[in-house]
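All remarks here apply to the structure that follows.
Here's a slice of the assembly, chains where they normally sit.
So that you can tell them apart, the chains are marked A and B in the order they are listed, and the count of residues begins at 1 in each.
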Amino acid sequence: MAGSTFGKQFQITTWGESHGPALGVVVDGVPAGLSISEALIQPYLDRRKPGQSALSTPRKEDDQCEILSGVFEGKTTGTPISIMIRNTSQQSSDYSEIAGYYRPGHADYTFDQKFGFRDYRGGGRSSGRETAARVAGGAVAALFLKELGITVQAYTESIGDVKINPFHCRAEYALSSPTGMPDEEASKRAEDLIAKCKAENDSVGGVICCRASGIPAGLGEPVFDKLDANLGKAILSIGAVKAFEMGDGISAASSRGSEFNDPFCKKNGNVGKLTNHAGGVLGGISDGDDIVFRAFIKPTPSIFQTQKTVDKEGNEIDINIKGRHDPVIVPRAVVVVECMTAVTLADAVLCSLGSRMDLIRKFL
Amino acid sequence: MAGSTFGKQFQITTWGESHGPALGVVVDGVPAGLSISEALIQPYLDRRKPGQSALSTPRKEDDQCEILSGVFEGKTTGTPISIMIRNTSQQSSDYSEIAGYYRPGHADYTFDQKFGFRDYRGGGRSSGRETAARVAGGAVAALFLKELGITVQAYTESIGDVKINPFHCRAEYALSSPTGMPDEEASKRAEDLIAKCKAENDSVGGVICCRASGIPAGLGEPVFDKLDANLGKAILSIGAVKAFEMGDGISAASSRGSEFNDPFCKKNGNVGKLTNHAGGVLGGISDGDDIVFRAFIKPTPSIFQTQKTVDKEGNEIDINIKGRHDPVIVPRAVVVVECMTAVTLADAVLCSLGSRMDLIRKFL
C-alpha cells in the first residue's frame, strides 16, 4: 500500500533506504513565495546526523541536502520541492550476516512476513536513517511556520532514570547539548549513564518533550482530524516512539476534573488559560496556548550482548550483533520530533484557511 | 476542512450533533458478502449508551440503529453502508445558558474561534455523543474482523487510583461490569470512588487497555502508516483521550535495550516472541503477537463545582454547570476504543492485500 505520504495540504512523501544511493523527500503544497535554500535546511539535518559527539555512532554521514525542484530565485514556486540526500558512508558488508536471522526489537521479521523478503542492509527502509528525509521536509515546514510567527522546540526530558530539573533549563543549551537536554547538570549525568550502557553493551530509552508557541486558536478539526490525533500519528510514526502524551495526559487518568480542567481567564486582553494541563488543545482544536506533548522512546534495539532469536528457517539461535549503533536514540530524535510537529502544524494551518465564510469572503 | 472521514480502504464518515435530529455513519469499502444486520450492530451501541447503571448519566438514549443502505438479503453488497441513530432524549433547554460562556475543559472556546460561532446545545459536534456513530461503524469492522478470526477486546484498567489486579480478571466480567473492569473486586472499589466523586460534584479519569488477537503478521506500513501510528491517531481522536501507549511504551523510556527487546522463539511451530513489550508491532508492522495498547482518559470536564472562566465578551466569571453528566467517561468509552481499533485493523487488512506479487498472482 502507498503509505509514504503524510499530510493533506502540506504533504511530504519520503523515499530511500539506509544503504541505497540516496534518500529524499518531496514536499508538496508549500505556498509560493517562501524563502528556501539548502543553507536554510542544512542546519536541521546537521542536528540529526551522527558522529557529532562521543555518545553517538562513529559512522560519519555528511547528509548534505540538494534541492532539485520547486524553488526559483530563492523562493518556493508553489510546485513540489524535491530534496535529496546522498548516502555516502554505508558499509553494507557489516550487514550480510543479519540477512539470515531476525534481530529482536527490529523489523526484520515483520518485513519478511509482509513483503516476502527484505533489503537487509542497515535495516533498509526501517532504518532510523529514514528520518533524514523527514527532517529535510520538516525544515521546510518549520521555515513556513516561522514566517507566521510559530516556533517549535523539542528537547530531551529524560534518559533512562535521569530527568531534567525544569528550574535548571536554558532553551539554547538544548541545541548544543550532546543529550538534547536543556539542563546542563542533568545532561552530564545522562552522558555518564549512556557511557555506562555502552560499556555494558546495552542501550537506554528516554522522553522527548516538544513545545510549539505562537499557535493561533482554531487549528485542527472536530472529529478524526483532531490536532492532537494528527500530532500523535506524526510522532508515533517515528521509528522508536512507543507512547505519546498530550499535555499532562498520563496523569489525567488519575486526576479529578477539578484538578485537570484549565480555567479560562483574561490574558493580555485576550482569552487565556490559568493552567495548560490540556497541552494547548481542546476538543481537538488549538486554544491559542502552547502545544505541549511528550514522546516516549524505546532503547536502541541493536545491543552488543548475546541475544536469543530465531533464524529464517525457524531455528532458535544465539546472536551477537555487530556494526556501529548509538546506545541511545533520544538525542538525535529531538530534531525529528520537531520536524514531524512542524509538518503537522503547517498542514493544520493550510487546512484551516477554509473554516469560515466571513474570512473566505475577505480572502477572495 | 473535510475531517470527518477515517481510513483509506475501510472508511468511516461520521456526522451528527448531540441535539440534532440524528447522528450517523457511512461505512465505505466493506467487502461484499459479509453478514450484517441491525441486530448484530445494536449490542455494540447498547454497551455505549448511557443510563445503564447508577454510575452514568440518567439521560436515557435509545440509540436504536437503522441500516439505510449497502445491505441486501442480510449481506453487504460492497456499496456504502449508511447507519442512522435518531436523537430522542435531548433537552436543549438545559444548554441555553452555556451559549454565553466557555466551559473549562470543553471545546466551546475553540469552536467559537475556529468557526465564528457554535451549536452550543449539548456540545454539538464536540459532544461525547458523537462516538455513537463511531461505534456503529466500528461494529461493522468488528464483524468483518471476526470472520477472519481477529477479535478485539478493551477493558478498564484503572479509574482514578483504583487499578485492576491482572490475576483477578475474567474477560467476560468486563462486558457486564458497570466500570468496564474485568476484576470484580477492583470494580467495586472503583464504583465507590465514582460515587464519592459524584457526591463531591467532581469527576475522575482512567485507563483503558485494548487487546486484539488473531492478527496476522504483516499489517501496517513501514513509514507514516505504521500500524501503531494509525492506532494512535484513531484512539487519540476519541474526545477525552489524552495519551496513547503501545505495549509497555511508557516504561520503555526508562528501560535498557536488554530488558525491552522481545526475543524471538519457536511457538507452536511458528516464529513467536518470549515477551511482548512491543505490543505486537515491530517497525510499524504487526508481528503476529497480540496488539496491546492503552488509552489515558481525562476526567469528565463537566463538573458541578463552581468554576472560573470567561464569557464571550471576555469577562472573568464564576459558573455552575447544570445538566446530566457522567462523573467518569471511562466505562462508556471502552466500546468506543474497541470500535476505533476495529476500524483501524479492518483498514490495515484491506490495505495489506496488495503487498506481495506472489499473493496477487494467486489472487487474480
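Everything below uses one rule, namely that a contact is a pair of C-beta atoms (placed from the backbone, for glycine too) under 8 Å apart; a residue touches a chain by one contact, two chains touch by 3 or more.
These figures come from a predicted structure and were not determined experimentally.
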{"item": "Number of identical chains in the entire complex, 2 depicted", "value": "4"}
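The criterion applied here is as follows: only the chains that are shown with their structure count from here on.
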{"item": "Subunit A-subunit B separation of Cα centroids, rounded to whole Å", "value": "26"}
{"item": "Subunit A-touching residues of subunit B, taken from the complex the two chains share", "value": "1, 3-6, 8, 14, 102, 104-107, 109-111, 113-116, 125-126, 130, 158, 160-161, 197, 202-207, 217-218, 221-226, 228-230, 232-234, 236-237, 239, 241-250, 252-266, 269-271, 274, 278-279, 281-288, 296-303, 305, 307-310, 314-316, 351-352, 354-356, 358"}
